[in-house]
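Only one protein chain is missing from this complex, and each of the others stays in its spot.
In this document, chain identifiers A, B and C correspond to the written order of the chains, with residue numbering beginning at 1 in each.
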């Protein structure tokens, strides 16, 4: 089954083919479940004019935020941004464009992109600035807006474990946008904490079937916590 | 957490509220992963004029096929039917109506119904009788047709295990349409092989979160095999 | 006297019914989880993909892979489920979450809500708020009745860009509980020691005041 062995051993191989102007879909929610090493590789490569589709854009110096330092990002498609000063600055400068998309619509657009659904209707955003210029249609007396799918040249995904065939499982809420991102890239690269042999993951319990995955690389993760909130022991 | 205990102990309770003329979405593929006891209960109740949304309609004397015996089904929405003589007879008689829907479109219609997506575009069926009368639109130069969501008054689902909160897991390919059906019923009833306590299922490995489920009942299953195909031992 | 944040949260919690699935926004809504009445259980949905959110973790329980929609470290209760963002919003958009409680800048008598964008200020985004107000069965807004200059936040028409249209069912402020009924704010309860006159004065939208307005009990 060598044709199905998706494992690569260098970040160069993992992100080979990424070019200026491409669209990259990234999994993660805040700093949780982000492909840290793949982001670092994009920074090393210096690829520019990227459109990045991700719920957030990291923080100053961590996560996708590092791609702002050398102005590698042209446009963000996100639901919530600006946790970082640099982001704010580039946005106000006009160096960075942002397309704000409701969180659920963003997730669904990625899923639709991966699933061959070019567009779908949703009530989310109707009557708001998000609905401006979009087709409105009533179903059962309620107005909905038409939203189009998103696909990317690359998808960068963080999983907990993957087997050599690219079957992935995610850990806790580090799942978030990763499974949808994985389906929506022309080339999907998954960075994982652990690579296992085929058969070690229960077939009925795989979050992302390997068919969506082109490359798997083992990474090491800092897993920085964005908002540590601890309660006193009872 | 008594408000979240979905377990009922009788089939009467499980299907309480089902009335003539309602729409029932049923999980299962052929005879695999079907809620046998819930179907039997519908037969006992004698509810009529039902619209049943299910990939198939069972066989003579088993699965949804038993609901044909007393002409309880008015209309089937399915991708493949007629494995049973009675079905064929009622169809030719005009006693039974069939809306043939491509298998993937059927699955997506159920998912959309549960997910608050009233309609979506798909290439499936464009230029075929399935596309007749449906809106056609091009995206990126390819024509797609608009398909609408399906929801049901009831969804009847077969799972392997569920906990008291209604969190479900499916076994092997008995998963099939069950997770989507579970999301698309106003009242979703799940018949399971085993009821477990909350916490026994891994939270990250639940196929159907309990929020979709109204009632859980433990059943016993014949699990009839539709097409036994065995190979010789090597 | 105007209610404290804790009192608003306490009043919000009385909206919960046993068995409700509830999504709580950041701020006062989150506090409501501390005041769920005895004999009532609710399950908290966090839109980043967690149903059955528990309390904040102890030092020992902290796990970077377990956060809530506010990106805070959190725990999960026994019997929780964890899933993708698409599944999470399928749940929300599909109307499976019983109650959403969230803050707002403004609401209006048509049930519109503005909560995410102030023109001229940096816009950080709507996050999941537009999906939540479009999806949940019962949308409750918590906020102060008026801004710090005394200007009403309950308006005839929202002036800020909207988060959702014709969607909110109830507003719980520091002064009152109001329902949206037939294009007006219906005064359902007043806070202890707050006069109907004060509520009238601070409600710019159309207000219906029934003959008897019960006082909130604490």
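Here is the rule we use: a residue touches a chain if its C-beta (ideal position, glycine included) is under 8 Å from a C-beta of that chain, and two chains touch if they have at least 3 such contacts.
A quick note: this is a predicted structure, and the numbers were derived from the prediction, not measured.
Put simply, the missing chain touches A, B once the whole complex is considered. Among A:11, A:87 or A:165, the one in contact with the hidden chain is A:165. Of the options B:41, B:72, B:151 or B:176, the residue whose C-beta touches the omitted chain is B:176.
Across the interface with the omitted chain, chain B contributes residues 29-33, 55, 78-83, 88, 91-92, 100, 102-108, 110-111, 122-130, 160, 171-180, 207, 223-233. Touching the omitted chain from chain A are residues 1-4, 111, 113-117, 163-165, 167, 183, 198-199, 203-204, 206, 209-212.
By our rule, only the chains that are shown with their structure count from here on.
Of all chains, the one whose Cα centroid sits at the greatest distance from that of chain C is B. Of the two chain pairs considered here, A-C and B-C, the higher C-beta contact count falls to A-C. Between chain A and chain B, the centres computed from C-alpha atoms are 32 Å apart. The residues of chain B that reach two or more other chains are 115-117, 203-204, listed in rising order. Chain contacts: chain C has residues 76, 82-83, 89-90, 92-93, 134-135 touching two or more partner chains.
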